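The other protein chains are all here in position, but one chain of the complex has been omitted.
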Amino acid sequence: MIADIIISGLINGSVYALLAIGFSLIFGAARIVNLAHTAFYMLASYCIYYATHRLGVHPIPAMLVAIVLVTLIGLICYKLFIDPIREHEAAVLIATIALAMAMQEIMLLIFTGDYLSVPALVRGYLKIFGVKIAYQQLLTFGVALLILAGVWALLKKTRVGLAIRSTAQDREVANLMGMNESRVAMMTMGVSVGLAAFAGAVVVPLKVVDPHMWMYPLIMMMAVVVLGGLGSLKGSFAGAYILGFAESLVVFLIPLGAFLKGSVALSIMIIVLLIRPEGLFGIAFEEER
Amino acid sequence: MGMLGFYLRKLITIFKGEVLVLPSRIVVFLFFLVLLLLPVVSQDPYLLRILILASIFAILAASWDLLSGFTGQMNFGHALFFGVGAYSSALLNLHVHIPPWGSIPLGALAAVLAGLIIGIPCLRLRGTYLALTTLAFPIILMGIVFAIPGITGGELGVSGLSRLSSSRLYDYYITVVLMLGLCTIMWKITDSNTGIIFHAIREDELAVRTSGINVTRYKLLAFSLSGFFAGISGGLYAHFMRIAGPSTLEVSMSFTVVIWAVFGGIVTIYGPVGAVFILFPLLEFFRFWPEFRMLMFAVVILLILLYMPNGILPWVRDKIEKECPRCKIRNVATRKTCRVCTASLD
Partner (left out) sequence: MKRSKLLLSVLLVACLLMAVGMPAYAAKVIKIGVIGPMKFVQGKGHWNGATMAAEEINAKGGIQVGNEKMKLEVIKVDSNEFLSMTDATNAMELAITRHKVDFLVGGFRTEAVLAMQDIAMDHNKIFIGCGAAHPELCTRVAKDYKRYKYFFRGTPFNSMYLVKVCFIHLATVGGIMKKALGIPKIKVAIVGEKAVWVEPMVAVTKKYLPKLGMELAGIWRPSAVATDATAELSAVQRTGAHIVFTIFSSSVGITFARQAGELKIPAAMVGINVEAQKDGFYEATERMGNYVMTMNTYARGVESNELTKPFVTKYMKKFGEVPTYTADTYTAIVYGLVPTIEQAGTLDADKLVAILENREYKVPAGKVKYSKDAQGRHLHDLTWGPGYLTSLGVQWQDGELKGVWPNRWKAAKGAPEITYKGIVPYKIAPWIIKEYKK
């Protein structure tokens, strides 16, 4: 039972971490609440489905193509719809919701509401501590950790990462230091959408693909980000695993209430916010930045 | 008789002097007139249904604006008030047999309670944290609704409620009059002292607190008022549809309210009302192309936001009215001089 919870929690947490870090990045660097983040994740899933089932391409090249394609689409959408209205935060919020709805509808049009799936990269399973784990789940977990490490390396060791981090810390001063703030925002958007697409590629063999698959991950991802503190990558990472474990605990300890896992996770978020209104690792005074 | 003539002439003078002066006021007057006199022209039940639902949602959107637009407390979980109002009035009507004119206000009071309950944890939160936290509340309530299906009927909802009134026409007048009345009240609130304080809280909360005003009390007041009006619209919805289901608590309902309000223009009460009356019939009109309906809806919103990021009604208003640089009174855009201080309007 414990083994089940730990393994399930780790896998869930990694998926949320992938999504949350992308969301946190774009919020920190460009102050954009991109509610269409998980919609890009859905877009990547559909691309992979299309490539593997309709075109007969092998899953791995399909995933790479999907990631590149979705990142491009994300950048185009950003340039067309979000960049012009960046100062009006409320309008940006609505624009991203409308974007997500538009993507959902387009997917519904092309693929209809049927439930679809994407083939697993590796078949079969193994037993660890008496728990049957599918190889695909392990693969997902491993790749998620790799990508997280990659993002960490990008942010800490490269100049691009430095630019992103400094813009996130203080936009005006970064501008004064000679960093083209809107270009940094574009790059961050690219990395963010790329991460969402990566999450789609890595996670989607485990899940069912349908045009509404973006809603639940969106809510959980926002809970993770708020719990960890907006704009804080450490926080998103920690929050993802906390809520991932919370979900596993609910499903295993209360089988009759397994459907409540979303509500429980959100309640945890609210309780933490009551004690610490800026999240676990967030910054108390936004005006100080 | 002479008295009557006197008052009539006075009314006409006021009308000419106050309403006919500004195009935006003329529009509002025409809006009232058209809505109230529509049944004289056509009593098509489908048309009345669309307008009834639009009125109900207009109350909801305006109540959101009161909280999130004026007071700046971004509420992404407005469906909570709507759902609590709907379920409470439904349960009261079904089990305690209170007729609609009783169950709807009582349902609204339940929504006020909900407003206080979520207002208290939200007191310390700002901006996006607040938005995302409020998003969580209707989801949690939906989980509870599914967890006690015996009372709430789970995903089937509570059905078998009594009607609002005995005919579609009476339904129409009840909702339209309520909508016009409540929205006017909300507008008056924003114009009053309380409204100014709400404005100020949005602009700079710290400054308001240093001025000695009890910010907590006013924030909670905003939550309660918003909850009350939203609860009324929830109750009306439940009784009109004769069913109160979990669809009233969905995330998409919260988002839709926000979309309407921002599309129409926040920090105005008339913005969300106008947006609902434009977008809701538009969505129905798009029914003729069922596959593209939501897509066109989303595209319309995206385009409008690109060109009018403050909302469509303020944009229109700015095009047809000009503000005098000296006395700040609004004038028709075609005027060359201000109507009050005769300063040049260029």
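Per-chain residue numbering starts at 1, and chain names A and B are given in the order in which the chains are listed.
One rule holds in what follows: a contact is a pair of C-beta atoms (placed from the backbone, for glycine too) under 8 Å apart; a residue touches a chain by one contact, two chains touch by 3 or more.
What you see is a predicted model, and the numbers here were worked out from it, not measured in a lab.
S.K.: In the complete assembly, which of A:75, A:134 or A:186 touches the absent chain?
M.R.: A:134
S.K.: Looking at the full complex, which residue from A:84, A:119, A:161 or A:190 touches the chain that isn't shown here?
M.R.: A:119
S.K.: In the whole complex, what residues of chain A lie against the chain that is missing from view?
M.R.: Residues 1, 4, 8, 12, 53, 108, 112-120, 123-125, 131-134, 136-137, 206-208, 210, 212-213, 216, 248, 251-252, 255-259, 261-262 of chain A touch the chain absent from view.
S.K.: By the contact definition given up top, give the residues of chain B that touch the hidden chain.
M.R.: With respect to the unshown chain, the touching residues of chain B are 42, 44-47, 49-50, 53, 146, 149, 153-157, 159, 241-243, 245, 247, 252, 281, 284-285, 287, 290-291.
The rule we apply is simple: only the chains that are shown with their structure count from here on.
S.K.: From the mean C-alpha coordinate of chain A to that of chain B, what's the distance rounded to whole Å?
M.R.: 33
S.K.: Report the residues of chain A in contact with chain B in the complex, numbered from low to high.
M.R.: Spelled out, the residues of chain A in touch with chain B are 27, 33, 81, 84-85, 87-88, 90-91, 93-95, 97-99, 101-102, 104-106, 108-109, 215, 219, 222-223, 225-226, 230, 257, 259-260, 262-263, 266-267, 269-270, 273-274, 277-279, 282, 286.
S.K.: Which stretch or stretches of chain B touch chain A in the complex?
M.R.: Within the complex, chain B touches chain A at residues 74, 121, 124-129, 131-133, 135-137, 139-140, 142-144, 146-147, 251, 255, 258-259, 262-263, 266, 291-292, 294-295, 297-299, 301-302, 305-306, 309-310.
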